[in-house]
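Of the protein chains in this complex, all but one are displayed in their positions.
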Amino acid sequence: MNPLRMPFWGVDAAWLFYLLAALAMACLGLGLWEKISLWRQGRRAAPAPSSKQALGPALADVLLGRRIWRGGRIAGLMHLMLLWGFLGLFLGTCAVAVDHYLISFLHGRVYLWFSAGLEACGLLLVLGLMLALARRWLLPVARLERRPDDTLLPLWLLAVACGGFMVEAARLAATAPPWGAWSFVGYGLAGLFPGPEAARELFPWLWWSHALVSLGFIAWLPWSKLAHAIAAPASLYLQGQPLAVLAVAAEEGDLAALGLRHLLHLDACTRCGRCVEACPSARAGEPFSPRDVLHRARRQARLKYSPLYRLPWLRGRRQALLERDRAAGWEDAWYCTTCRACLEVCPVQAAPIEMVRKLRAGLVEQGSAVPPPLMDTLEKLHRYGNPWVAKKGAKAAWAAGRDIPDLSRSGQEADWLYFVGCTTSIDTRAQGIARALSDVFTHCGVSFGTLGKKEPCCGDIARRLGEQGLMEEQIEATRDLLNGRGLTRLVCTSPHCFDTIKKVHPLFLEEGLPLRVLHYSQMLHRLWRQGRLTFDHPMPLKVTFHDPCFLARHNRIVDEPRGLLGAIPGLELVEMAEHGLNALCCGGGGGRMWHEIPGQANLAVRRLEQAAATGAELVVTACPLCLIMLEDARKTGGFEDKFGIIDLSELVARALRLTAAMDEEAV
Amino acid sequence: MKILVLVKNVPEVAEAELEIEQGALDLEDLEMVVNEWDNYAVEEAVRLTEAAGGDVHLMTLGGEDDEDVLRRGLAMGAHSATHLCDEAFEGSDPTTLARVFAAAVKDGGYDLILTGVQSADLGQASTGVLLAQELGLPHATMAIALEPGAGEVTVTRELENNTSEKVALPLPAVVTVQSGINQPRYVSIMGIRKVRKMTIEMLEAGDLGLESQALGREASSVAGQSLALPPVGEGAQMLTGSLDSVCGQAAAILREKGGLA
Partner (left out) sequence: MSGVLVIAEHRQGALREATLECLGAALSLAPSLGGQVTAALLADDPQSLAGELQGRAHGLKLYAHPELAAYNPELYLPVLADIIAASQPSLILMPHSSQGMDLAPALAGRLGLPLVTDCAGLSWSDGALSVQRNVYGGKAVLDLALKPAATVVATLQAGAFQAPPAGAAPTASDRTALTELAPRHARRFLEYLAGVVEDVDIAEADILVSVGRGIGGPDNVPQAQALAEALGATLSCSRPVADAGWLPKSRQVGTSGKTVRPKIYLALGISGAFQHQAGMNNSGTIIAVNSDPRAPIFQVAHYGIVADMFEVLPKLTELFKG
């Protein structure tokens, strides 16, 4: 006998099955349509990556689950089992459909191997599901939640898979085909039935219950977190797109402020909680969770823009839910330091930095829920072009006594514009960076100048705090000044200025000159490679390096500062437990420098605890905000007799024995 | 309720180093910002109308550049604005300014007129009350809470020594608003852009039926004025000597500068 599949073996009322299947498919379709219609409202302004470049990494991330493995082997294994089991069964079901309705090919050896393959997939799925349940209930994986559907979903899938096996087992027990052993799981289970008669008797019951459970699952799929099966690959495909999205004119709809990519994020998230585990704010016990921000954003997006919520009988519920969110307030929008740690670990590249920005933009535009300290900061930024002092012209004071060309004036020329930045030029501690750096540049013979008193704010703080309009104004003012003076080569003190000028300014530069921007660590590193910066004096010191988030994670600059440290003879670099792309944020970003939030923790102290564990005598960083935060934490956290805090530029100046830097040593 | 709020631009001086040029403040390096008390008044008016309906109208008297103080208020939620702008107004004393405002306000049919308690520049704290007299309306100053009722408003006035009093005023009335009455909202650049196209009524002295000789310096009660800066020292003067002597010197300074006996 030729082995072949027996559709609807022993089952009556196939029409009923078709009817139910159609219903389930309708549900599936409705869910997908809702999602797609939401996604379509997003802004697609960012250029889509060329498919070839994007496809490779996306496929590797999806099919091999690279990003999941990175965060834990058991999770990686579990996901691979589920993914391949599920995918295999899905493809198998498709093949069956093709066989049944189009061309019949499932017979003979093909069918036998096919059966065996499906058995294997089903087994993988079952094992994967058991692992999933075990991770949530038996192994203590703290980041995983235990919401009802976190348990229901795997159990349901388990019911689908086991039900499938039982149906098969009954069929094999009843018919005992000679090729039965190929379906090895069902074959093994067939022995559970007392005899062929009983199996035949039970078969329709088993079949129908399996059918119902499976169809129910199909109907539920797009509404459950398994929807990530569609959104996550899409999100991963788009991972190369810049996250920064231009501000939008106020007339445009709300969702248009977000890119397609950000909307995909909402559905791609599986609530795995890795972002919560990585987030410096959540880790420090502040009342904030990136995952929850994303999910509230998802709920809000659906309530406001889903075509379904426009149905009359959902209106009441919509109002109630919107009201509930409003009453709960949005204070948590201010905790995020925009450190990007969440995005680094998120398996689907979905974490909520941009969502936070959007949330803040909404609060800023509405106005009444902006905390007073931030209002003050934003007003200073607007009126005086810096977040610190309500005084014009404060930005040149640090350079008193130094003869640095003011490139904002005509007639003054230099190869490089040194963009000092607000905090570096005004905060008395951070001013040391500007002085050290300008001395180092002079020492190396770099031709540079600054914009003196006229230096505008680059717009970074406004951007991070959600003051879109101000950000635009500042970027435009900067552009006009640079264009007017023909300045195109910039070197920045602050990784924050660097990031914004590099990534956001070009979006406003349509008619402007193309900019070339470096962070000073890159510049010094280059000077060192070129032999223009050499270290002759040994400096026997044990140091550790605190990577600024906007240098490391946001711009992947980790080797240059380390290269410089390595170039100083006698200097020994010891790394903290979390460093480089995994460095823990100092807590100064995202506008938190200018803020006091209820329940806030001193994030920098937590960072210095890691520094203390290295036994280093000096903590080196390369960002004015990190410098201030760490310096402050050194005092308040009781690290004063353990180590000092210094900026890389100051360390370099000290290694070069530049006089000004020696003065600074007192700091 | 139809509410009028008088607003004003003032130079922000808190952290600035002031310079005097020809007997007046040099505004070159100073930013003009909405007078803090007026900002509270606008917020209060907007909140009152948000809660109970009505319109908020803004009015300022100032130079052409001062239009932004109106735009800012519109962005906070005011509905319309008038800009009184005429060289003839320059040099007017508060009494004359109140007369100008009265001419612009008298037919407006406002139920409530709010001003800040004072302005941060010259701090005369008189415009609101003088206007009430010009218009023949009742007034209350130093409001730290407003509760509108039927045909009247209950005003909580801040008094000295952490006490306050409640008074009832029949409407229409003039109330001057003290800082801290509310938490004014943030005004975003986007918000200001949104009101860029709203038209602002511009009025000159002639439109108000005012003769220029009844305005400005001529009509002012002030004959002459001059502005000066208090003297400042450079850097700390270090007190030296024995501990006793240093403490003695410090005590003397405390007595002199702190008016301590």
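So that you can tell them apart, the chains are marked A and B in the order they are listed, and the count of residues begins at 1 in each.
Methods note: a residue touches a chain if its C-beta (ideal position, glycine included) is under 8 Å from a C-beta of that chain, and two chains touch if they have at least 3 such contacts.
Model, not experiment: these values are computed from the prediction.
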Contacts of the hidden chain among displayed chains: A, B
Residue among B:N162, B:T199 or B:Q213 touching the omitted chain: B:N162
Among A:D427, A:E455 or A:E650, the residue in touch with the chain that has been omitted: A:D427
Where the missing chain touches chain A, by residue: 373, 388-389, 426-429, 594-596, 602, 632, 635-636, 666
Contacts of chain B with the absent chain, listed as residue ranges: 11, 13-15, 18, 20, 25, 93-95, 98, 117-118, 120-130, 132-134, 136-142, 154, 156-170, 220-230, 233, 235-239, 243-244, 246-251, 253-254, 257-260
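In this section, only the chains that are shown with their structure count from here on.
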Chain centre separation in whole Å, for chain B relative to chain A (CA means): 47
In the complex, chain B residues that touch chain A: 12, 14-17, 29-31, 33, 76, 183, 185-194
Complex interface listing, chain A residues touching chain B: 250, 364-368, 370, 372, 374-375, 378-379, 382-384, 389-393, 467-470, 472-473
